[in-house]
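What you see is the complex with one protein chain gone and the rest in place.
What follows is subunit A.
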């Protein structure tokens, strides 16, 4: 019993001690402008080049240690980084690169054309989105130490965008073959991962790369990224100043952050939300093969109200699958499908579906209850009866790609019009599950891929007009992302990417 009493006394003393000295446990990040602490809602999947997503909430883990060949400017356009100059040949199948000559990796290896060749070839063989985006590369030819030619099997207008994102990460060639690269990155980036201070899968601590060639773009001396997936914990961390920034997620989080006096930065993140009409040939639902039915569905969508009520205002209503920052975007198309249920019913009647029809869609209500309710209401206004079929979260994408559903609510994110084309319009596109073919679409895609400049822009806009006219999709809005920061941190976002790049963070007022 004496031991119990001793334990009780000790615990009480310890608790009092903790209460008095609790502030010592406050995080390093707050209040010191040379340290930045970010939260990410997912841990890093792999630091091996080619294995990561094209763009996602985990970008900061990688951007800290890797430079990209190109980078995106504030308008989302590729600009120089490790590559200082670039040009295509007249067939758009040979991309000539000029490289910096003053960059070394953290293991001392020099960055040169051989490193570019080794990285692009290694990444291309990997299975992640970053690797898949390099599929058009057939080889890389080293001209000299600072010049390399990327040879393509076909024109790939999205390649420069990809090289500005995760596909352009460059690791030390000496580390590329090592399986350790997945967890122990060796790059030339602004920071170096401090493995001793980090906890795998939880907290990643980075210290400044003292030899970094572009240090002025990264004002913080150290960076810590914490994996946190609980909204309450994230908001408490921001309010107490223990973390300085996190991607906003839902409108509820954003509202909570605004109420707490935190800074909320809003930007278009490349996502297009809405009803994607996959079964345009009518394999599962014959009615969807009729363009008038697809147009009717578009007329039945009250996009303004949906964005305001369902998305909490975080979105730009649109009828196009190419966002406002895309060269394919055409503002004049936004009037095409003004909300008009009467017009929608007329079109349904003309198509012979005055009484509507029925279809089975995946039940997303556990994740997107409001979106599903809005979609159901729109369909119901046309007499379209929807039966929802239960589905687990990790079966969603596979079932869509496998052609299980005629349509569904979805959010597709693309950094460039060519990425969206690759995702949805070609015979190889994963989100063209019924392999719908249209000679006009194929012609316009081909034209856009093989031209450049104004000619390319014109082709993209013509393609966009055709898709809107034919109602291939029923988009609602160009999604807006938010990034929440403490008031001592300023953020500059880049349109079309999931989270602002690390170059976009600086002490407020600096």
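Just so it is clear, contacts are C-beta pairs under 8 Å (C-beta built on N, C-alpha and C of every residue); 3 or more make two chains touch, one makes a residue touch a chain; residues count from 1.
Everything that follows uses one rule, which is that contacts and distances are computed from a predicted model.
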Match the chain absent from this complex view to the correct UniProt protein name in "Cytochrome P450", "FAD-dependent oxidoreductase", "Ferredoxin" or "Peptide/nickel transport system permease protein". "Peptide/nickel transport system permease protein"
Just to verify: which one of A:108, A:313 or A:398 makes contact with the chain not shown? A:398
Taking the entire complex into account, which one of A:53, A:257, A:421 or A:491 touches the absent chain? A:53
Of the candidates A:128, A:187, A:475 or A:504, the residue in contact with the absent chain is A:128
Of the listed residues A:62, A:227 or A:505, which contacts the missing chain in the full complex? A:227
Please output the residues of subunit A touching the missing chain, sorted low to high. 1-2, 4-5, 7-9, 11-12, 14-15, 17-19, 21-27, 43-46, 48, 53-54, 56, 127-129, 132, 182-183, 199-203, 226-230, 232-234, 236-237, 239-240, 242-243, 392, 394-395, 397-398, 401-402, 412, 423, 428, 430
